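Please read the structure below before turning to the comments.
Every protein chain but one is kept in place in this view of the complex.
And now, subunit A:
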C-alpha cells in the first residue's frame, strides 16, 4: 500500500493541511503547443499544476515552491481558447492586481489601451483602490507556475518523500475575508467619481479611435463582398455612422426580412364548394370526434388500471 508517485504523467505532490488531512497537487511540466508558444508561459520552466486549492493565492503557491526555486509568476485557470494577451512588460505589481476580483472591472479597458498603441496617448483610468484579497475559484482547477530557471522545474517535479505543509499568506480568510471584501467593495465616493469619469474619458477616446479606424465612413455606402450596397436606415438628420442612404426599415435591418404585406392569403378554393368536400369535412369531423372519444376512453382505462377510481 503506497501512494503512486505519479499518475497519468503527473507527479503527485502531497500537501498537508493543518490537522491530519492531505491535499494532492498534480504537477507536470508545461508544454505549450507550437502555435502559441508565447513568452508568457515559456516551455522548460513552466510548471502545470492541477487541483489547486480553491482559496490558493499566488503568494501561497510561491511560498510552497520556494524550496525549488524562485517563481517568476503564477497564472490561474488559463483558458486554452483564449489567447493570453499578457503585456510583455508586465511588472510584479501589475500581476498582483490581476489576481484581485475588484480589479477585474478595469482590467479590460487597460488591455484595450495597450492594443491601440497609437498616438495620441489615451487617457489613463484611475483605478479603484484595492486591498489584497483572496479570490475563491472552483475546486479542482489548474494553474501555471513560471520559474526563473529550468532547474527549479525539475526540483519541483521530483517525487516528494514527505507532504509539504500548505503555507498561509497574509490575505485574510474566513470571516475576516468577508468583512474585508465587504469594505473594499465600498470605496470612497471621490475615488468612484474619478474612476468613473476617467473610464468614460477612455471610452470616448476609444470611440473616436474606432470611428477613425472604421472601414466605413459617414456618408459612404456599405458594400459587401459580392458588391452589393446595403441601403440602411438613416440616423439623426439622415446620417449614420458608416452607413448609406437611410431607407431600410428597422425590421429589415434586424431580421433581414421584408414585411409581408398581405399576411393572410385568400385560399384558392372555397372550402365547401363541392358537395363531396362538405361530406368529407363532416366525415372528418365525426372521425375526429370519435378519435378524441377513444383517446379519452383509453386514458380512463389506464387510470382504472392503476386503481385510481377507488375513492376510499
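Some notes on this structure:
The rule we apply is simple: a residue touches a chain if its C-beta (ideal position, glycine included) is under 8 Å from a C-beta of that chain, and two chains touch if they have at least 3 such contacts; residues count from 1.
Methods note: contacts and distances are computed from a predicted model.
When the unshown chain is looked up in UniProt, the name that turns up among "2Fe-2S ferredoxin-type domain-containing protein", "Ubiquitin-conjugating enzyme E2 W-like isoform X1", "DNA-directed RNA polymerases I and III subunit RPAC1" or "U3 small nucleolar RNA-associated protein 22" is "U3 small nucleolar RNA-associated protein 22". Touch with the chain that is not drawn comes from one residue among A:140, A:165 or A:272, which is A:140.
Counting over the whole complex, subunit A has residues 1-4, 6-8, 10, 12, 17-24, 26, 50-51, 53-55, 79, 81-82, 101-102, 104-105, 108-109, 128, 136-142, 173-176, 178-179, 181-182, 185-187, 189, 192-193, 195-197, 199-200, 203, 207, 222, 224-225, 230, 232, 243, 253-256, 283, 286-287, 289-294, 296-301, 303-304, 308-312 touching the chain that is not drawn.
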